[in-house]
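The complex appears here minus one protein chain, its other protein chains still in place.
Entry: chain A
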């Protein structure tokens, strides 16, 4: 029976990649461990090794093909004695790609594990805000599509060109080009003095970064993920956030702590949690969590220039997503300003970072039901732009918050409290929160899905507050 080789996943969040090159030709003998092809993502180029032995019977996806979905059959291997005639017996999956094969067990293991359900389907192609004029972009500006990964890299590179006191340190930021490839090319441009690989020593290098900031430098400290920053949280809070106050305004700490935050995919509880609420609790910190590539770039540039410690929460699942970024020499988005990502009159949805995916998708669904949601992207969690939320709620009279973080003492809870205190008379219904479930993140695909909020949760919450 011929064996299909499927497009492998190279990371927990990879959904598609390019088939860069076939190393083996049709008719070549293949044995286990042979490199048969190269595939590339925006992060890296990787070799695909054969697991089964036989002859490369047919190449289903020619080299140079872009955006091949994970699990798409890319070639067929014939066992000894089989000939090309056996190919007809192989399932013809090539044309109808992803949805069908997503259910199949992966016969070719490769480096990647068989990946049943990837990221929740609603998030596979995260919706973009409607074509509202970007508040921070002059009319008529040319827009270029970029991934968030590229936008973050460009932001750092631009700020490092602009200010010699800016440097980046963290694990694998230099020679490896970033664990998530956010620092790609920075070492080559700026050298080892300013792009510094640290040992695996979060507590220590966070403290070293804060000390350097106290001396007037402007460090960007990358945490491979914010989960690991818990080892460093004392330096972030007790040293970075409080020293300006405790020194009576003498010692400033201009530093950015950045890295992926929140649930990734299938990495379980210690690697999947949202720190938005944790850091937003702390006076003396600013907390930023962008959703679009443009905001990622403009807000990171603002964060690097900010004289205060800034927690810059990225999202691994969003890194590879593209959206338009204004082509400007110096595009900076001010911290502390929310934006209306989608206008609407019936209900206000408040979200940030990946929470925006649910909110925007839900807004589309609700529109079909005749409910027009106004979606606000907070962009900065602290200082919280509650004024923008209030202005919207005073128009719609109803509000639902959306976040992947836990419910108790979450950012949504804070918004609910402030709305109740400041604009109670305008509310026509209780404000509801859609959050991640109050459990550590499980590993199993089905349980993980259950632990995260869904678009349907948002739709139902809106129906509840609009009584429809």
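In the analysis below, a contact is a pair of C-beta atoms (placed from the backbone, for glycine too) under 8 Å apart; a residue touches a chain by one contact, two chains touch by 3 or more; residues count from 1.
The working rule: contacts and distances are computed from a predicted model.
For the chain that is left out, the UniProt protein name among "sn-glycerol-3-phosphate-binding periplasmic protein UgpB", "Iron complex transport system permease protein", "Phosphoribosylformylglycinamidine synthase subunit PurQ" or "Pyruvate dehydrogenase E1 component subunit alpha" is "Pyruvate dehydrogenase E1 component subunit alpha". Within the whole complex, the absent chain has one touching residue among A:62, A:283 or A:370, and that is A:283. The omitted chain makes contact with just one of the residues A:13, A:55, A:225 or A:239: A:239. From the set A:79, A:251, A:427 or A:445, the residue in touch with the chain omitted from the display is A:251, counting the whole complex.
Although one chain is not displayed, its contacts with chain A can still be listed: residues 167, 193, 198-199, 201, 203-217, 234-235, 238-239, 243-252, 283-284, 286, 307-308.
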